[in-house]
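Heads up, one of the protein chains got dropped from this complex, but the rest are sitting where they should.
Labels for the chains are A and B, by order of writing; each one numbers its residues from 1.
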Amino acid sequence: MNMELSRRQFMKGASAGIAGTTLGALGFGDIEAAYASSIRPWKLANLTETRNTCTYCSVACGIIMYSKGDLKKGEKADIVHIEGDPDHPTNRGTLCPKGAALLDIVHAKTRTLYPQIRKPGSDKFERVSWDVALDRVARLMKDDRDKNFIAKNGDGVTVNRWLTTGFLAASATTNETAWATYKVVRSTGILAFDNQARV
Amino acid sequence: MTNSWTDIKNTDLVVIMGGNAAEAHPCGFKWVTEAKANRGAKLIVVDPRFTRSAAVADYYAPIRQGTDIAFLLGVMNYCIANNKVQWEYVKAFTNAPYIIKEGFGYQDGLFTGYDEAKRDYNKSTWDYELGADGYVKSDIDHPRSVWNLMKKHVSVYTPEMVERICGTPKDKFLKVAEMISECSSPTKTMTSMYALGWTQHSKGSQNIRCMAMLQLILGNIGVRGGGMNALRGHSNIQGLTDLGLMSNLLPGYLTIPNEKEATLDVYMSTRGFKPLRPNQMSYWQNYKKFFVSFQKAMWGSAATPENNFAYDYLPKLDVPSYDVLRVFELMHQGKVNGYFCQGFNPLLSAPNRKKLTAALSKLKYLVVMDPLQTETARFWQNHGEYNEVNSGSIQTEVIELPTTCFAEDEGSLTNSGRWLQWHWAGGTPPGEAKHDSWIMSQIHLRLKALYQKEGGAFSDPILKLDWRYKDPGSPTSEELAKEVNGYATEDITDPNDATKVVLAKGKQVVSFAVLRDDGKTACGCWIYSGSFNEAGNNMARRSTNDPDSTGAYPTWAWSWPVNRRILYNRASADINGKPWDDSRKLLWWDGSKWTGYDVPDILPTAKPDVVGPFIMNPEGTARLFTRGLMRDGPFPAHYEPFEAPVVNVLAPKIRGNPVARVFKGDMEQFGDAKEFPYAATSYRLTEHFHFWTKHAHNPAVMQPEFFVEIGEELAKQKGITGGGWVRVWSKRGSVKAKAVVTKRIKPLQCDGKTVHIVGIPLHWGFMGETKKGFGPNSLTPYVGDANIETPEYKAFLVDIESITGPTA
Partner (left out) sequence: MANFEFVLPPAPTTNIKVAFGEGDLVARSASSVPPPAKQLTPVAKLIDVSKCIGCKACEVACLEWNNLRHPIGINTGSYNIPPDLDPNIFTVMRFTEWVNPETKNLEWLIRKDGCMHCVDPGCLKACPAPGAIVQYSNGIVDFDHEKCIGCGYCVRGCPFNIPRISRNADQPKAYKCTLCSDRVAVGQGPACAKSCPTHAIVFGTKDEMKKHAEGRIKDLKSRGFSNAGLYDPPGVGGTHVMYVLAHADKPEIYAGLPKDPKISTVVEIWKGLFKYAGFIAIGGLAAVSVLHQVIAGPNRVSRADEDNAKRLAGSDKK
């Protein structure tokens, strides 16, 4: 593994998403000499590094995700380790106990994997395709909207609102997702629109 | 935050009250320990519990939850009485000298104009006296000046009264007050770090306002190491709020019209304020530019001057807002049919769980988009005592859609310090999980297709929604970010030379300064304008350069507005533009313009002795008296929580906040101190993040099981032992938990009564890797803050008893 390490191309200021290597940044050179049977081989050798932001609180610590496979090259990428980004001005490489365990939430046993529908009165979810799930959502929305949309209030003022369906927005999605969500939700006339900031 | 995490290193005194930064924001808290280690700063923690923040504090004072206003007004009273006020700042930069209308008053816990039946005020006297010139009259020595009214208002909060209400021993209160008052010096500064410990009260907004007032009289707003620093909870809760994903908001803190505003002209007549003092910027005068540009971003060419830029495409409100509490109330009444939860788990995060389950059971459909298997998506599933429901009787159709998590998604998040930081995807989504933006697009396109095919209720806003993406089914984060920044919808020419194009159609606008109200620009969110302009994606910047080590990091990511790192930064210099503190200078007037380390929060050429620093206010100054802008008073006043162990000693007849909204039936569900003698509070632990990390192995190892914390005295009285089982119950529900008995919680003496505190952390449910457990929301009351409806989670009443644990 030592040869691998020393051969790596550590590009300072590499393309934005890819972290400059932490090893390179620390300036070590003669890794070949490091060997002893008690010392575990370097576990981050030959992995792709990607910069991200911790998903929890609003300190927004910089993190580096280490994956087998490179998403940017169209490969399947399996994240195997996550650590703080030492270049980040706020967290300087540190992470809290939740952040230090980010890997465990990425690979949580209770991640949702497939669209599912629970029918009225049922005691279980049933797996469906995305098409079935999304068509069903659109159908339910349209039927409810058409039936309950209020175009004008009692005074004849145009109000164009839909009050019988509501939407709670996420608090850890990107601003870009939030904007797409905003457009879609508001275009339907939904007013029961809220997010985690409320609580 | 008015400032940023890295700016905290510049402070002399950190006050953590209404929060617990060491536990909830450990890596941000590092800047507290750095300020302590490197410049000898002190840390004060005021909290009902001796928290992990208190563990490293220089001074800790206990306080009964829900009495922060009495404490803070007490500190203001101390500062005023001891002349610990930064007078130059107060006189020049606040509305202290302005004269209030005759007739305004405060008596028996109420301000002028209270209507008990409506639980609301007529606020007509809560305003300035205007001169013939239309400007507010100013004379600090006038008996009705804001300063004199405020001085009188706070005078009742003596150290003795603070002790009586808050249970904080007088000597401890005085020590804190003295330490804080020292920061009235122009060369000493204090920062306030707070979070949900202040917001989750029926008077949460006033808790925060109260500290803001204190910071203003100490001259600590707009300076390095100062400010009001809200420690936001979730990674993009700031962004979601900025982008207006709330009932009554449009992006950038513009507001949804109400139904009295039938036309755009009427809508605009109550916005875009004219200055209340001569020469002030009153920046909201630009409101229409931001509004029209937003409408253009939504509906593109369908928003025209002829149709008032699609004004009618926006829904209009009939009530102040459809917040979570109102919506669940309506759902409970059977008036809501469909509900979407995107990365939100209300079954554990909204109050009064029993009511929530009943409400969700009345829905026709529930759609949940989440990377994790949430309790909300399984509210119909029986999990024994942890979710005791009869699935067969629940007729709600539930659709669960798997989404990607942070590691698999690309885009920007806005942190507490208003930094927009771009991040990149590094992992393949598991199973069939999809990006939320893909899901939202699919829903939109399918709904649109149904309307195209079948027609139906007013479909123009859906059919004409500007969906300008290369792949309409899957917009990229870059495309969306560019739209949020804004662009020219037509060639924009030089006003003096129509042949000269200053911004060609389709080009990104440089910032909101060039937005227009004629439809020639589109911009999703004006305060984010500048984040992704022709210079590129500024949110992805990664330079750690920090000139003179001010902690600003001006070229790291991008901060709203216009990359400004400290809000109101013009107030860091005196009336002549000279920094208050040379060792901590931020901006200064060089004789012709403002210059310094930050983007000036003022027109760069605005003369220092003419234009005030608080440019969003029509006064140009900060408000110690907030006119009619808050529902519960122009000054904060002490009110007890709705469930309090003692009566309001200042106004014994008033229960809770007199104008907080209480729905029919919920008042009857409030308990009293006879039946429920102990003061409970809810909070987070450092090992967990809300209801997420119970799905992650190592955090589950660190705090595996639901517990409540009580002091040794109460444990002894009740025969409770550490590690044993207890039952805790309120008027609304009951939970079982392990007991942690600790010296860190001590009974308080309030108005002659011993008040025991029960601490209830919130991280458990019936899904994930931790042991199954309950959340405090099984117990909490269904009432919110009078202004913004954040539920009162931090102060309520319970009883507790020792029980035999479940047999293993």
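The criterion applied here is as follows: a residue touches a chain if its C-beta (ideal position, glycine included) is under 8 Å from a C-beta of that chain, and two chains touch if they have at least 3 such contacts.
These numbers were taken from a predicted model, which means no experiment stands behind them.
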Chain not shown: contacting residue from B:318, B:546, B:713 or B:751: B:546
Contact residue for the chain not shown (choose from B:268, B:319, B:647 or B:702): B:702
Touching residues (missing chain, whole complex) on chain A: 5, 22-23, 25-28, 30-43, 81-84, 86-87, 89, 91-97, 99-101, 103-104
Chain B residues touching the omitted chain (full complex): 9, 22-23, 26-27, 29-30, 33-34, 36-37, 40, 50, 52-56, 58, 60, 544-546, 548-549, 551, 686-687, 697-707, 721-724, 738-744, 769-771
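Definition applied: only the chains that are shown with their structure count from here on.
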Mean-CA-position distance for chain B and chain A (Å): 23
Chain A residues touching chain B - in the complex, by the definition given at the top: 16-18, 48, 50-62, 65, 67, 69, 71, 76-79, 82, 87, 89-92, 94-102, 104-123, 125, 130, 133-142, 144-146, 148-149, 151, 153, 155, 157-199
